[in-house]
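Only one protein chain is missing from this complex, and each of the others stays in its spot.
Chain IDs A and B follow the sequence of writing; residue 1 opens each chain.
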Amino acid sequence: MKFTAGQVAELINGKVEGNKEAVITNVSKIEEGKPETLTFLANPKYTHYLYTTKADVVIINDSFVAEQTVKATLIRVPDAYKALAQLLEMYEQSQPKKSGIEQPSFIDSSATLGDFAYVGAFAYIGENVKIGNNVQIYPQAFVGDNVTIGDNSIVYAGAKIYKHCRVGENCIIHAGAVIGSDGFGFAPDENNEYKKIAQIGNVILEDNVEVGANCALDRATMGSTIIRRGAKLDNLIQIAHNVEVGENTVLAAQAGIAGSAKIGKNCMFGGQVGIAGHISIADNTKIGAQAGVGGNIKKEGQILMGSPVIDVKQFYKSSVIFRRLPELKTQLDQLQKEIDSLK
Amino acid sequence: MKFTAGQVAELINGKVEGNKEAVITNVSKIEEGKPETLTFLANPKYTHYLYTTKADVVIINDSFVAEQTVKATLIRVPDAYKALAQLLEMYEQSQPKKSGIEQPSFIDSSATLGDFAYVGAFAYIGENVKIGNNVQIYPQAFVGDNVTIGDNSIVYAGAKIYKHCRVGENCIIHAGAVIGSDGFGFAPDENNEYKKIAQIGNVILEDNVEVGANCALDRATMGSTIIRRGAKLDNLIQIAHNVEVGENTVLAAQAGIAGSAKIGKNCMFGGQVGIAGHISIADNTKIGAQAGVGGNIKKEGQILMGSPVIDVKQFYKSSVIFRRLPELKTQLDQLQKEIDSLK
Partner (left out) sequence: MKFTAGQVAELINGKVEGNKEAVITNVSKIEEGKPETLTFLANPKYTHYLYTTKADVVIINDSFVAEQTVKATLIRVPDAYKALAQLLEMYEQSQPKKSGIEQPSFIDSSATLGDFAYVGAFAYIGENVKIGNNVQIYPQAFVGDNVTIGDNSIVYAGAKIYKHCRVGENCIIHAGAVIGSDGFGFAPDENNEYKKIAQIGNVILEDNVEVGANCALDRATMGSTIIRRGAKLDNLIQIAHNVEVGENTVLAAQAGIAGSAKIGKNCMFGGQVGIAGHISIADNTKIGAQAGVGGNIKKEGQILMGSPVIDVKQFYKSSVIFRRLPELKTQLDQLQKEIDSLK
């Protein structure tokens, strides 16, 4: 690719400050900026790099006020991050898109494919599968019997969708993700041996859901495990049977949600968070990384941290004292002595 | 499917209380019960739904005493959960079962397959592999050289079994699980570079073992990593080299067991539990979610929690005070002042 600062500014409705003819042939991060590259500044933590970056063009917020001389050409926009996202999207759209059916692949004769579908080599599409328009099924993906996949969804290489699951429109399922494995249900017998409880439900991903690489989403015992519209799951996440994840809720990597838990809308969970089974989490709850939730969260909009979770500010205050517990203990014992001597 | 309450009661030896002719065409969860569906009540937490559910038929414990009018027809059994499990099992058994060898698949000429085996398309079966009767190898599964798989076991789509591993009878390996990857063994040299230690052992799954989606079970450096008879592993679990997991032990999702740890029989570990290397855990140990165990657990039957683990009751008591540490510190400093003024 080869653009001038002026051309880029036009694409994102920005104003050039500096050399309109500055040429860019690639993109870079501001802290590693190279000549002839375009970069951006949105996170204030990175502001100091602006003055030293070797990138020739920087997309920046209208509101930004430089405190030193800036060598790079600036493109000012109302929201630098959004403008960058727009550019990245244009770039992505300009890339060649896979299409057609590669051989060998396995498509059961009872399956139906929409228009412009891509089916990669070694992909497996079972009985009565229904696949919408513009769907991309990458190589080695597995789509079990009676699965439906809505328009414009992407199933990346080697993702596995067990039978009867339903994937909405505009979903993205990353490589290695497993949708619809058996819920973890066993009943102990009199010898302490576990008998498997058959898991006859399924998993439903509503529209606009993204599921990260190597996630595991279990099918319901009966009924459905549900990921609501617009929810986003990062990598390596565990979703147990009969869980419901609310609309536009975002789960960071390695989070785990135990069976039958119900997560509200617009929640944000940090990495490695754990949620116990059979509990409800209110809408708009934010939970910090590594936190553990053992009971219902009924009040909306809280920010929680710790295992078990408490209010985030309280958590940090208590953590500060935690590291000083030995001193505190010493102080207490010292007081004890002083009092004993006073008595 | 279409059954009457009377027919279902007959299948599970239950007594009908209400309309024997009530028709069911599907199953549902009690909190989401719909007309013409069958549901069950076992967990007392859900009792209040019984009085409002729209499900027409509910399987319920003999011992249950209603406190309000129940509209639904009840089927009383000694153990509602067990009866449900029985029904689910019957349903599962009535489903069509995959059989035969789909093409293209790769089966080395030296491999042997038992009777009624299923081998899905794009499955790979290496040299000298021995597969028992009624085994199901789903599409895109990988069975490395010299692997043996016992009768009635299921290897789901895309599961990977490295060479020399052994899988017992009636085992289930879910999609994406990896059995027999190299143990994580390296020796640092004088330049701080790590030289790989060859891992020449294997993994043994004894009979009736279930391994969840996207688990990773490493082969032993020498000898075997062993999962004993009847142990059940949820999804995304890490089992390091030379670990032994005892009979009928149950590990919840995202638990991780470090190298050479030996876990006893009939243990239950919660989600995201971590166990250090080279330690032993006594039989019947229960470990709460997110707990971390750094040393041997010698006494059987304990319930532990926290990182590092302590007795579960102690953990909850200490946690209650943890969140009040800032107050406690203030109280202490205040006392100090009072004493100083007394002196």
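Here, a residue touches a chain if its C-beta (ideal position, glycine included) is under 8 Å from a C-beta of that chain, and two chains touch if they have at least 3 such contacts.
Keep in mind that this is a model prediction, so the values were computed, not measured.
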Of B:A42, B:I60, B:L84 or B:A240, the residue in touch with the unshown chain: B:A240
Contact residue for the chain not shown (choose from A:T112, A:N192 or A:Q336): A:Q336
Residue ranges of chain A at the interface with the undisplayed chain: 27-29, 32, 39, 43, 45, 81-82, 84-85, 88-89, 91-92, 102, 104, 120-122, 138-140, 156-158, 172, 174-176, 208, 210, 212-214, 230, 232, 234-236, 248, 250, 252-254, 266, 271-272, 289-290, 307, 319, 322-326, 328-329, 332, 335-336, 339, 342-343
Touching residues on chain B - with respect to the absent chain: 104, 106, 122, 124, 140, 142, 144, 158, 160, 162, 176, 178, 181-182, 184, 186-187, 192-200, 214-216, 218, 221-223, 236, 238, 240, 242, 254, 256, 258, 272, 274, 276, 278, 290, 292, 294, 306-308, 310, 314-315, 317-318, 321-322, 328, 331-332, 335, 338-339, 342
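We adopt the following convention: only the chains that are shown with their structure count from here on.
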Centroid spacing, where centroids are CA-atom means, of chain A and chain B in whole angstrom: 25
